[in-house]
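In this view, the complex is presented without one of its protein chains, the others remaining in place.
Note that the chains are named A, B and C in the order they appear, and that numbering of residues resets to 1 at the start of each chain.
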Amino acid sequence: MTNEELKTKITELLPTATYEEGGEWLNINIEPADWLFFAQQLRNDSSLYFDYLFCLTCIDWKTHLTMVYHLSSTKHRHNIVVKAKLDRNKPEIETVSHIWRTADFHEREVYEMFGVNFLNHPDLRLLILPDGWEGKNPLRKDFEDPVNMIKL
Amino acid sequence: MFLVDYIKDVFGAIKSLATGMKRTGYYFTHHKEIITQQYPDNRDTLNLPERFKGEVVMPHDEHNEHRCTGCTACELACPNGTIKVITKFDITPDGKKKKAIDKLVYHLELCTMCNLCVEACPSDAIKMAQTFEHSVFDRSQLTKVLNKPGSKIMEGVE
Amino acid sequence: MWSFSKIANSIHEWLSQTFNATWTTIIEMVIAGVAVISLFAVLGLVLVIMERKVSAWMQIRLGPNRVGPKGLLQSLADTLKLLVKEGMTPNGADKFLFNLAPYIAMIVAMLLLAPIAFAKDFQLWDLNIGVLYVSAISSISVISILMAGWASNNKYSLLGAMRSGAQIVSYELSAGLSVLSIVVLTGSLQLSEIVNSQANGWWIFKGHIPAIIAFITFIIAVTAETNRAPFDLAEAESELTAGFHTEYSGMKFALFFLAEYANVFIVCAIGATLFLGGWMPFHIGNWTGFNNIMDWIPSSIWFFGKTFFLIFLIMWFRWTFPRLRIDQLLNLEWKYLLPISMINILLVTAMAILKWHF
Partner (left out) sequence: MYRETQIVSDVSKVPLEGGEGTFTINVGPQHPATHGVLHLVITLNGETIINIEPHLGYIHRSIEKMCESLTYRQFIYVTSRMDYLSAHINNHACALCVEKGMQIEVPARAQVIRVLMDELTRIASHELWWGAMAMDVGAFTPFFHAFRERETINDIMEETCGARLTMNYMVPGGVMHDIHPNFQKRVKDFLQLYKSKIHEYDELVTGNIIFQNRMKGVGVLSAEDVISYGCTGPVARGSGVSCDIRKLYPYEIYDKLEFDEVLETAGDSFARYLVRLKEMNQSIRIVEQLIDNIPEGDFQAKTKAVLKLPKGEFYTRVETARGELGVYIVSEGGTTPYRIKFRSPGFSNLSILNHMVKGAKIGDLIAAMGTLDLVIPDIDR
């Protein structure tokens, strides 16, 4: 499906979604509360069939966090980008690790790097950071590590 | 037939093993195929390609002159703070002040040989040398000053 | 002509002239002990350098070439290094068993040397149940591996030891059966008689195809019994780091290492004795001239030549094949080797009764 067709289809599914122009793929902004329902629709709808989550990450905009999900369909070969704005002080979003299993590791990575709390994640523990890591989340913009970071 | 398959399996297995043994046996008897180099012994004949990125050096000519103007392009291009350019002001014969380098400090221990400084240099003052035996007993020896003592800038390089 | 048996006899004569019978026996035993230990040391050095050179050439590289002429003294240098290294005992290990295990491995290997005929009339102990003795003693070696794995207080070691237990116990069967086929043909358990029975031709030629099958089974089974690749599951460095000797260091590790090579030598010596005629020279029918030339080569050279050929074969396996998995290893034994050697021994028995062999 082309971006335009995807847009009409997704507006049917989730009328509250807004779209960003520009970029080669369709960018969809949603509310975090809608995400679980929306994700299930994206995965299970036969004309959309987004079965491959190829990138899951988060961006710290200093005022808020944005979760970014890049989705692709191995059947229809179309891609979309879903973004959800999170509160920076209490970031929470539903997990999708039961829909796309790859999200399991990627969400754990985002959890420790950005401190996003994934609700109902089966195994939300530190993956990369050492056990007992406390304090700030390394990939946030206000993270400072005077010992290991060298300012150029 | 079960028995025929069984026997076929056994012979197929032995044959596949024998093929592998033939191959290793070939190399066991053909010593000309040996590819290893005798490294410290072949130092004299070891030819590294001229593009090999070993370390950053500053070529000086016979009058102890280099081409560095002290523009700090290399320092800006370096991704990990390997190069520090310390500038001073020379007095030219006609009494003008001119910017020149005092020291070009190069930290070999930080260098990743990415070649970006050489690419950035507008006057071809630095280049990559083909040395590769960098180990020393003291870490401080890895911090080098690239311009030789008493050297000055070549005529005509701006 | 010069031979081991003459030297041994002259020493024996000189000793019995100088001392009384008891002292002669005691001194001869001491000499034999020293000879065995020094044979071990030499074997260890020779086999290690041989293995390293064989592997290097198969892997298109040069191998050790710095210490001594063409690197021949490399293993001597390694031994010196191992001697001065610290032998550590890990915390929580069963200290007594941990330190005992390498010595048991060594002692078993030394005991196995007793009945082997190194040259014509040169044998430490020509006992009349030689073959039985060898197969009985060689199965003790698994105890040292189990002991080492258990006492190390390391899960890798324990896994390696357990694997090795299952492996050695099952491969004893087909090794035993293939040895038995030669016993059936000879009608004797005494190693010297087995060698003598091959004066007119080695068993591998005289015994037709069943003997060749028995020989192949024997080689596979003893490779497994000595824990050599492709059956090195007890060590399996890519899986269990070093298996049962993960925690050993210094000389204790070296003893395990030495015992492994000694075991390889012994099983190859047994194989050479049973199938390739021991110290018997190679004879072809009634080509008298050719046979005379063969007889001129000393019997010890025949014996060691055959043994080292078999050792090379086992090394060749090691540097060619990947490792089996534990269930496949047992499959191979119970589904392939055991049925084959059982049918084979029936054939051999029929052959021996009907006198079909040469």
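One rule holds in what follows: a residue touches a chain if its C-beta (ideal position, glycine included) is under 8 Å from a C-beta of that chain, and two chains touch if they have at least 3 such contacts.
All values reported here derive from a predicted model rather than from experimental measurement.
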Touching partners, among the displayed chains, of the absent chain: A, B, C
Selected residue (touches chain absent from view) among C:F40, C:Y156 or C:W302: C:Y156
Touching residue (missing chain; options A:T8, A:T74 or A:N89): A:T74
Residues in subunit C touching the chain absent from view: 55, 58-61, 155-156, 159, 163, 229-230, 232-233, 236-241, 319-328
Residues from subunit A at the interface with the omitted partner, ascending: 22-25, 27, 51-55, 57, 59-60, 68, 70, 74, 77, 81, 100-102, 104-106, 109, 127-130, 138-139, 143, 151-152
Touching residues (missing chain, whole complex) on subunit B: 9, 12-13, 15-17, 19-20, 22-24, 35, 48-49, 51-53, 77-79, 112-116, 119, 128
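Convention: only the chains that are shown with their structure count from here on.
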Given subunit B and subunit C, the chains that contact each of them: none
Identifier of the chain whose CA centre is least distant from the whole-structure CA centre: C
Distance from subunit C to subunit B - Cα centre to Cα centre, in angstrom: 51
Whole-Å separation of chain centres (CA-atom averages), subunit A against subunit B: 42
Subunit B partner contacts - residues on subunit C that touch it in the complex: 54, 57-62, 65, 316-317, 319-321, 336, 340
Of all residues in subunit B, those that touch subunit C in their complex: 10, 17, 20-21, 23-25, 27-28, 31, 33-36, 38
